[in-house]
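Below is one structure. I have some questions about it.
Apart from one protein chain that is not included, each protein chain of the complex appears where it belongs.
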Amino acid sequence: MTKSIGVGLIGNGFMGRAHANAWGAVNRFFTVKRHARMKTVAGLSEKRVGEFAARWGFDESTIDWRSMLEDDEIGLIDVTTENNKHAEMSVAALESGRNVCCEKPMAGTLEEARAMRNAARKASRRGLHAWVWFNYRRCPAVAFAHQLVKRGKLGRIFHVRAQYLQDWGGPDTPLLWRFIGKHAGSGAHGDLNAHIIDMARFVTGDELTEVTGAIEETFIKERRLVEGVGGPISGKGASRGKRMGRSTVDDCLMFMGRMKQGAVASFEATRLATGNQNANRLEINGEKGSLRFDFERMNALEWWDNTIDPGLRGWSRIMCTDADTHPYVENYWPAAHLIGYEHCFTSMCSDILRVLAGNKPVVPLPDFEDAYQTQRVLHAALLSAREKRPVKMSEVK
Amino acid sequence: MTKSIGVGLIGNGFMGRAHANAWGAVNRFFTVKRHARMKTVAGLSEKRVGEFAARWGFDESTIDWRSMLEDDEIGLIDVTTENNKHAEMSVAALESGRNVCCEKPMAGTLEEARAMRNAARKASRRGLHAWVWFNYRRCPAVAFAHQLVKRGKLGRIFHVRAQYLQDWGGPDTPLLWRFIGKHAGSGAHGDLNAHIIDMARFVTGDELTEVTGAIEETFIKERRLVEGVGGPISGKGASRGKRMGRSTVDDCLMFMGRMKQGAVASFEATRLATGNQNANRLEINGEKGSLRFDFERMNALEWWDNTIDPGLRGWSRIMCTDADTHPYVENYWPAAHLIGYEHCFTSMCSDILRVLAGNKPVVPLPDFEDAYQTQRVLHAALLSAREKRPVKMSEVK
Amino acid sequence: MTKSIGVGLIGNGFMGRAHANAWGAVNRFFTVKRHARMKTVAGLSEKRVGEFAARWGFDESTIDWRSMLEDDEIGLIDVTTENNKHAEMSVAALESGRNVCCEKPMAGTLEEARAMRNAARKASRRGLHAWVWFNYRRCPAVAFAHQLVKRGKLGRIFHVRAQYLQDWGGPDTPLLWRFIGKHAGSGAHGDLNAHIIDMARFVTGDELTEVTGAIEETFIKERRLVEGVGGPISGKGASRGKRMGRSTVDDCLMFMGRMKQGAVASFEATRLATGNQNANRLEINGEKGSLRFDFERMNALEWWDNTIDPGLRGWSRIMCTDADTHPYVENYWPAAHLIGYEHCFTSMCSDILRVLAGNKPVVPLPDFEDAYQTQRVLHAALLSAREKRPVKMSEVK
Partner (left out) sequence: MTKSIGVGLIGNGFMGRAHANAWGAVNRFFTVKRHARMKTVAGLSEKRVGEFAARWGFDESTIDWRSMLEDDEIGLIDVTTENNKHAEMSVAALESGRNVCCEKPMAGTLEEARAMRNAARKASRRGLHAWVWFNYRRCPAVAFAHQLVKRGKLGRIFHVRAQYLQDWGGPDTPLLWRFIGKHAGSGAHGDLNAHIIDMARFVTGDELTEVTGAIEETFIKERRLVEGVGGPISGKGASRGKRMGRSTVDDCLMFMGRMKQGAVASFEATRLATGNQNANRLEINGEKGSLRFDFERMNALEWWDNTIDPGLRGWSRIMCTDADTHPYVENYWPAAHLIGYEHCFTSMCSDILRVLAGNKPVVPLPDFEDAYQTQRVLHAALLSAREKRPVKMSEVK
């Protein structure tokens, strides 16, 4: 008999929509012992969140997210709000006895992330779980890459090269909230480096020991003010006549470092890499083989087998769409019927439900303990960029 | 006020599942004046179709598809059964006053397709619609290709090159129903050429005038019998000792022809193109530009602009994922967040609902009149292959 | 001790230049027992051929190609003139006791090709050799493909797909000699299909048994007259006022057929495939593996191994630039230092010299016997296109 767990979603923006879709889809595509019941969605505008609930199939909506912590039918709180609310909401939810899944980056600051990690440790004694939505782990090609490394197919790893290149942040883009530090926390760094640090750690199974050097840059220092968003900064940042305001986040943050098992690694996140719209890329070079992934071709994994007949070696494009061999695929469509961005979320929902039902996930879920390590790297990179010096990971508690 | 239309789905196999998902998703992703109500699904096994209904969100299930034709709450019958049932079901549904959408190929034979076309003509006087599920038209890259040709970006077209290459039909694949003529009608021809003939016609806006030559081939003449499926042919086809049965469909059918406006065209459908799993490909070469599509990279369209500075000409990979400029995209995710196979179905549902609400579809829907032209080409190609001679389209009524 | 053989080159156009470069380069890059001595080059203009000889390093030049047949220091005649001269020159050279290498297509007509084949048979009794310059065989990726098929890596072959797509023949291109039948013999057919028929035969080791259907098309029927070239056709073809003349060759010829060992095959040659400048492509799908080649990326061969772990199968891009494993490479540069178009000619020179020295070539050379088979297929395809019927190869003697 399938039991269900009530989901309480906080946030009805782009991410709220992606999660809502996934909670609906998981019940159809996957067969798990725990069924997701879309109980409540919380937002800021009564009208908008009500429409959202109707559209995506929640039983009800609210503008008081805390009310969900008193609803006995809700067992899981899903946080998709601005980064600076993650800690408050996640900790409250854990303390109220709910499981939590929170969007990335884990938090706006390391301190908040630490508080979340500590709350999760405490809650785990009561059998509760807390995860961060590093959705790309469940892109079949990425999950398969993780499995290949685990099977020893790469051998000793020499290089990790991670990039998340976007290009929507050109000079014509106005001063959206994402460019305002107090709302967004950081720019490309928290938004994009968070993903690729997690992916690099997840696929290699290794950890950074040092950030050796880093560059933080805000290329576009002033942006056109937008009605509504411009408000909060009109006092300080706006140059009156031109109706321009100051961008207070990074457009780009790149860093390099070393890993425990001897690899060197580089990371780059930017919103000004013209022509690269969603180039979430990872390349790993090992002694026995190499892997390459680019989200812009998310159904494929490139693989170089360095152990076969030298004359036949080449970069091989594996379509990770084979139900028999690639993770998650059997739940969707027949071989080579591509899946998309949203399926990573659906597959993560399925693993969350599996764990809540007492089973193991197909590949490891990023729990708060795990995600905290990514947050430490984010912090170390920022420190290195600002203090212009190498930062040992051991400095960052 | 949004009105709804009740959908009655026939079939709960792979295609039934793809349609069910789309009918559920369209209400969430799209805002149209007519809402899809998932009323009833009809199948062969009471247990299986009941579970299917529960999983995908139909109000009820039945094993008597004809009962749906008497249900006043059902306004649209969606047919996903074996090809040889398409005509019977579609005609009955139209005659009962229901709109119809039927899986491709339109029918097993030209005669059946003609009957369907005639029934649709008659029903149209009562305001009813009938379409065939050529889902790839609504792959954003394909819909965009159609728009580019319509905008005159290619100029005079010289070449149309269409291929649908799969590789699941190797000698180890057993004698599934798809290899048995009386169940499947044809092999790769009806299954795959149907798609690329439609795509070529849709994108070019042009029609074939002649099939000049064709080859039909069954490479693997005997296949291992499968329990359950082997049954019907054990008498005739099975070579007793070896437990093998005869495959009675084509593994491959390729043909070439000419088009009204002067282009030459080639088509190839096969299940034995090792390494090509779902290579639904179209290339069009025009005087002013060229286009290339490959479903294995479905989010991209390759475009060559022959009118720009010669030194800068090149094949350009357009990610057709921009909400502002590419069809259907605004309803899903932000720029460059890829969509998958299933979204083509969802987008087709949205256009069906638009038309039922009295609006125009984003790009033309393949109605029975339109789909009948594709069926004529399928027929002409088969005739050419079997009679080993050129066949004028005017021969095929 | 290295002996040398005197080379007499006929023609100082584009092809003469490509051959002259190769005869010079072979002595530097390859170590063979027979050294090429660049003795004489014959042309039409005394001044131009004299300059050519000086530039490319021939001892002398002439405007009387027949004089070379009396020069005891010349042992090999290399023919690069218009197709309709190939037979006369090759036969005369063979009869004079010289070895011959002649540009492709072998001849303008099947009859001429047969005469050449017969002359070569006769001359072979005197120990003479005659070859046709199918230079792409010695592109390392193509030679390696040949070796892989020979090693049995593909198993039974199902599909051969060959295309040679160019795009320089648009409506703005004037009436060059290549568009005038009596000079050029044919258009894309002889120029391009000759190459891909040879490549398909060479790589598969198989022969066509039938041309099942074919289309010949001249898309651009009138072209702007060019001073000098326009002359010969001004009487018949020129439409006075517009200064236009009739193109009397095909712009495109495509055909499909069957092969002895059971494969089906398609061929397409065109000069109007906008965006494809030199897309000499071959794909072969076998039971155990598949191969893909595109000259526009000539240093790479794509390979699909259908015998490995299914989860790891993918199209693998082999850079055929490894001196240890790929043919001809050791003579040029270190691994992955790409070579170009001209190196195919240089490598062919090296194999010619090896054979003249009594050794075996690295991969088989296309001798007149072999090239005649390609000429038969060209003829059959033309017959099929013009008589609009299937043509068995046995019809073509």
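For reference, chains read A, B and C in written order, and residue numbers begin at 1 within each chain.
Keep this in mind: a contact is a pair of C-beta atoms (placed from the backbone, for glycine too) under 8 Å apart; a residue touches a chain by one contact, two chains touch by 3 or more.
What you see is a predicted model, and the numbers here were worked out from it, not measured in a lab.
Only one of A:46, A:59, A:111 or A:287 touches the chain withheld from this view, namely A:287. Remark: the omitted chain is touched by one listed residue; of A:65, A:202, A:304 or A:372 this is A:304. The chain that is not drawn here is touched, among residues B:224, B:246, B:313 or B:388, by B:313. The set of subunit B residues touching the chain not shown comprises 144, 300, 302-303, 305, 309-319, 322, 324-326. Where subunit A meets the missing chain, the touching residues are 158-159, 161, 167, 170-171, 212-215, 217, 219, 251-252, 254-258, 262, 264, 266, 268, 270, 272-276, 285-287, 289-290, 304, 306, 313, 315, 384, 388-390.
Although one chain is not drawn, its touching partners on subunit C can still be listed: residues 14, 18, 20-21, 24, 27-28, 55-57, 166, 168, 277-278, 295-299, 319, 321, 332-343.
What we mean here is this: only the chains that are shown with their structure count from here on.
Taking the mean of all protein Cα atoms as the centre, the chain whose own Cα mean lies nearest is B. Among all pairs of chains, B-C has the largest number of C-beta pairs in contact.
Separating the CA-averaged centres of subunit B and subunit C is a span of 41 Å. The multi-chain contact residues of subunit B, meaning those touching 2 or more other chains, do not exist; every residue touches at most one other chain.
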